[in-house]
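Just one protein chain is left out here, and the rest sit where they should.
Per-chain numbering from 1; labels A and B assigned in written order.
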Amino acid sequence: MSQLAMVIDLKRCVGCHACALACRAEWSIPVDYHRNWVYRMGPEKTPHGLSYTFYPGLCNHCDDPKCVSVCPVDPEERTFKDPKTGKKKTIAIHATFKHPFTGAVLIDKTRCIGCGSCVEACPYGARYLNEELDDPKADKCTFCVERLEAGEQPACVKTCITRARIFGDLSDKSSEVHKIVASGKAIRLTSKEVNIGPNVYYTGLKKDTHLLIKTYAPHERKWENVKAPTRRDIIMAAVRRLKSAV
Amino acid sequence: MKRRRFLKLSASACAALAALELKGTGMFRPAAASTGGSTDLPGSLGAKDIPSVCEMCFWRCPIVGKVKNGKLVKIEGNPKSPANDTRVCARGNSGIQLLYDPDRLKYPMKRTGKRGEGKWARISWDEALDEVAHNMKKVVDKHGPHALAYFDHGASAEFMRGVFKALGTENYTNEPAFFQCVGPAALAFIKSMGYITSGTRQYVDMKNAKAILLVASHIGENVHVSHVKEYMEGLDNGAKLVVVDPRFSAPAGKADIYLPIRPGTDTALLLAWMNFIIENGLYDKDFVKNHCTGFDDVKAAVKKCTIEWAAPICDLKAEDMKRAIITLADARPHVAIHPGRHATWYGKGDTSRHQALAILASLFGAVGVPGGLYFPTPVKKAHSECAECGGEPETPDKSIQEDYYPFASMFGSPTSKIIKASRTGDPYPVKLWGINGVNILQTIPNPYHTMEAINKLDFIFCEEILPTETAMWSDIVLPGATYLERFDAVYTYDLLTPYITVRQPMVKSMFETRSSYWIAGQLAKRLGMDCFQRKNIKEIVEEELQGAGLTLESLDKKGGLVPLKANPYRERKDLKFNTDSGKIALSVEDYADEDLDPVPKFIPTPAPPKGFARLIYGRVPVHTFSRTMNNSWLHNEWPENELWLNDEAASKMGLKDGDEVVLENQDGKKSLPIKLKVTPGIRPDVVYMAHGYGCRSKMLTKAFEKGASDQFVITRYENDPFMGASSHRTNFVRIIKGTKVMDIPDLCPLPPQLPRFQLKKGHTAKTGGGK
Partner (left out) sequence: MTSQLSSVFKLLADGFSYPGGENLSPEFFKAVKELARDCGLQTGTMDYGSQELQEEYTRLFINAPGGVAAPPYASVYVAGQGLLMQEGHAQAQEFYSRAGLQLADGQEPADFLPLELAFTAVLLERGDLVLLSEFLEKHLWRWFQVFERRVEASGPHPYYSLLVRLTLFYLNKLKEEVFDETT
């Protein structure tokens, strides 16, 4: 099975925010929210020297996506196609799901009820719900699957001014992402408490990856505290959707 | 369905309405076929591509606009461009939010309140242009042409410059960009090497370098896409990076050797390095012998400048200084000595510092070779004579351009002298300012003087896109079209990856905004000039393209851009410089002729008085000076600046990260509130903030009073004795928290060679000078 993945090279990244804005422009993300962010760290002392580096973040399209397991929408069968082989597979999915062929974690907006469970569950803060809309839906990075289908690169990858963002299929042994990950040089943002198999990797100077993990590896198992939406929430969401449909 | 009972109007209302001729339905016409750009695909997919050139900053990357239904939905790099391909930076990505900013200037405006107050009324273009032309004539009649002054920045500001020039003022160009920024570097390299190695662009081949030296160049914080790209390619290829900076900047984070130098002592370091490589034979003897003049003068001048001499001055460890210079020397001649860009630091010594960089590069033979400084590739296009109407203005008896600084006239009239002339009438009165694309209140030291000068003017007008501080102070405001709505003259790029391209409109210009060409032409007409004869700027573009064997149509077919072959390097035997001797002038006679040092000398700049730290400033990668602060996306990305304060100093002062403070400078001027960033990544004797924040125009709703402006605590400046640029790093601040004025502890002992700045009476540090 394929798994789309990204490696971000912090030695190359200059913290310019181009990626965050290309994503915002491409997907018209309102300014109060983001699918893609760049946070600054340091200058701060680390055991490996003074570090001044960046956390370019996005959804990790995790192996064990907790956002998916908390989604309360009743599973429905859907048939997926392998973009490479054309092979088909039918599985039952919630409103948010992990694509069986590409490994991208996606949201079926037509079925999302906007309860926000997944937003709360994600330990990386990768999702948002725009509550100002009449009918809010969860949203987050899609690895730009729509663009991939059209033969384009993800918007953030295409604009990255230093080519710090390397994107590809981990299962493809000839891909750059595979090579870097296989070399063991890349790290992931995980901790003892939170290890759900993120597919965004980071490489770079030791001091920089050290500071990144220290500052941003999540420790809180947020998904364990997600309250299932009440019947009332679900009914209200249905009413909202009906209203905005007329 | 019920019967409709429509509201009936009274007879008198009907009659009154019938008496009017209302526009109403005339605002619409039957729809024509769609202009392209499919809207059913998501995001920017399926949009119509329009190639053009960015102007969110002045690097001007080639871009394509993605247009759907007449609306610009996205901007990407032009994939045909060998310089940036599909890449654009944060600002480039956010141009849309300039185009669609509701705070934009939409129509010509006339000031109806006091200057600076922001009370306006919309007027027609005819009224606005008549008013400007009338005032220009009036001032010329009464005070002569030199009473006019023009401040400008940007690609299309040249057209109006032509109008001022044609009226005969010597003050037709006093580009703030040169006198507040790159001027000293530009002069130094022109005089040493015969070309402008650093001006709008920097001809330094970091991509092929084996080592790179950055002296306070903040690549990555200051983003010019192809420049950053080549820097990163160089590092990827294993180039060693040496960074000299009082602050641990983004490139310092990637450096092999980082030297946290005492501000104001860079030239001492460079002289010591020259001495070291000369004494140890680590320079390129062949290059120096055959391609340079004045080596013996340099050798004599640096004789006493040993590493041990410089170490206490620079507050660096001698062994680190040696390690760094050996690293650079080992890579020779493929060593990229970055020529620097923003060079107006201390006034005295700025040109010399950049001359020292030129000498260092020359000693390494790092000129005209891969990995060194290189030559521009001339790009052929026809020249349209349009911007050159009027011939050369006459020089007045006492000239602002020529009589103060020997090399100023290469760049125009020094801004500080124009402002002084406007305030005081010395050497002659300046009574009218035209301003184009530059926010002078946030770019020129001592904005208080600038405001005073404006208040003395008979008339001031500006062409702008946003209601900046400068617009608020103008009598007439002319709304310009953004770079996304207009043509500009043909754009050529002559660095490592040359090309020719054109800025083209992606969408119709919004509201009543107009292109600079049109505005200048209309003004010229009203002033009775017969220039700007072309129907529109498109004709100029076609004319210029013809010289390159192109038309707009053929260019568009090629994706809007044609890459060209580069010619940056020379065989040693073919090296020829555009100087008197045809060689690099290590010692510059022109300087000696004007009683200036022909070889660089270390002139110490006064150190901070006790209780104060030096204020330095820089850039954040998502903003271009103060120009982009109101852009909703960029604002959201980095809404405020912060004040970097050394952690040890902060802990002695009892200050924490995130505390809100105010700065007070040596003249008692205060900043807007700013939050502290407490970090080990800065020396204790300086504080740092990003430039461009702290907007004071209430009409810029997002930017207004966000963060603090360095400019409003930069009141003291000195002029570069060579070319008259105004210094920006000669101000000292202390910190006010709440009502408490706090001294910044003195943690960097001064050697006796370095003088301290003397405070005026009444401004001594709170704890006295004795501690």
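In this section, a residue touches a chain if its C-beta (ideal position, glycine included) is under 8 Å from a C-beta of that chain, and two chains touch if they have at least 3 such contacts.
All figures in this text were calculated on a predicted structure; none of them were measured in a lab.
Residue B:Y100 is the one among B:Y100, B:Y195, B:Y428 or B:F757 that touches the chain not shown. Within the complete assembly, B:S632 is the residue of B:S52, B:N436, B:T579 or B:S632 that touches the hidden chain. Touching the missing chain, out of B:I50, B:I63, B:A90 or B:M109, is residue B:M109. By the touch rule set out above, chain A reaches the unshown chain at residues 30-32, 132-133. Interface with the hidden chain, as seen from chain B, comprises residues 1-2, 4-10, 12-32, 69-71, 97, 99-103, 105-107, 109, 112, 117-122, 124, 467, 472, 508-512, 632, 698-699, 701, 704.
Just so we're on the same page, only the chains that are shown with their structure count from here on.
Of all residues in chain B, those touching chain A in their complex are 41-45, 73-77, 84, 86-90, 92-94, 96, 219-221, 223, 225, 228-229, 232, 235-236, 248-250, 252-254, 258, 621-622, 632-634, 636-638, 679-682. Taken together, the chain A residues at the contact with chain B in this complex read 11-12, 14-18, 20-22, 24-28, 31, 38, 42-45, 50-53, 146-147, 150, 152-153, 155, 158-163, 205, 208.
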